[in-house]
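Every protein chain but one is kept in place in this view of the complex.
Then we have chain A:
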Amino acid sequence: MPASLESNPCTRCKAEDAPFQLRASPTCGNCFAEYVQTKFVKRLAYLHKEVRVSSHLEPRRYVAGLSFGPSSSAMIHLLDRYTHMQGRKKSTSAFDILAIHVDTDLSYPPGSRDTPAQVLIRNYSAKYTHFSFRCVHLSKVLDVQTVDWSALPLPRPEGGCSEPSERLRQMFDKLPSVSSRADVLRLLIRHLLLDIAMKDHHYKTLLLGHSTTSLAALSLCEVANGRGFAIPWQVNDGRFPVTIYDPASGAEIQRTTYPIHYPLRELFRGEIDTYISVFPEIAALNPSNTEGATAAVVSHKDTSIEEVMARYFESVETPYAGIVANVVRTTGKLDRANASRPSCGLCGVVLDERGDSRWAGEMGDDHNPNGEPRLARLCYGCKRSING
């Protein structure tokens, strides 16, 4: 929020200098930061209670997704501040955070150093010395076994194309629309983050920096993607279902779950922006304000469903803040579908037991008259993303 010219004192602490707005009341930077911190700490406490395995004092070990966008950057800052606060009290355990940025720019050859993302991650690393940072290239997702790759239009390595970035790029090129590419990219990033968190048994939970606003947009984005079944899994804190596939045959090997939490879920996007203006050092880490390098895979010439939703919620957040919270609360109340049913090879959510071609809304699949059997491994929404 820009500074106001009138000099109303902070409604919370009566400080003279109160340039920020909290629920339409003038607020000083300290009080605003405290408000955000409180909302954040409340969710962390909830998470701590959920995943704690023993009563021993051991560090809380979490993997945090870092897109370099405002929310995840604020999340790292909040974690850091909280660590310092905790450091003064000896009674609670410290934090062990591994922040991961997934570099989606496929134009760099693997092993390149000094890509924009790697430069940024070094900035973060230098500032937050207590935390570990890692920049992982998106092409690493091809090693991930939580995706049924046989269900996706990925060129096979023996088909003359063995370079992972190139294979991925060819797959993205085959997707029918910008919306599809944005959707598949989002799912792959999540798979990669989950995979890293799960493989390193050191870490107990994956933290994602979604605000109330972005969770609302994500919910409705999934509604528009035809992925109604996935929504309660996507918006709630808790254990997310994961299926491990055999990379060669695509056969299911194992099913498990892994906790994903959104500690910023009770903050609006606007509140996070204000928090960032209270602490200029957050924005200073990312001077050019690059939110990852998604341009390489998702062209911004056309609008995607994801962007339409994000814009919608940013536009209604101020006049109708209530609906933003409503969406998250409502979709969060939905039951999670029975996880023993076969699951979708891309988004991981259970498939419709009745099958999609018998759905009354569709006369049958006229996209694939030859009836490619691999399609049955994807849910309605993922089929839409892959086939159009």
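FYI, contacts are C-beta pairs under 8 Å (C-beta built on N, C-alpha and C of every residue); 3 or more make two chains touch, one makes a residue touch a chain; residues count from 1.
Criterion: contacts and distances are computed from a predicted model.
Per the UniProt record, the chain missing from the shown structure is "Cytoplasmic tRNA 2-thiolation protein 1", taken from the list "Rap guanine nucleotide exchange factor 4", "Phosphatidylinositol-glycan biosynthesis class F protein", "Cytoplasmic tRNA 2-thiolation protein 1" or "GTP-binding protein Di-Ras2".
Contact with the omitted chain, checked across A:15, A:94, A:285 or A:321, is made by A:321. Within the full complex, the residue among A:220, A:242 or A:386 touching the omitted chain is A:220.
Touching residues on chain A toward the chain that is not drawn are 23, 177-179, 219-220, 222-229, 231-232, 266, 268, 302-305, 308, 312, 316, 319-323, 325-327, 329-331, 333-337, 352, 358-363, 380-381, 384, 388.
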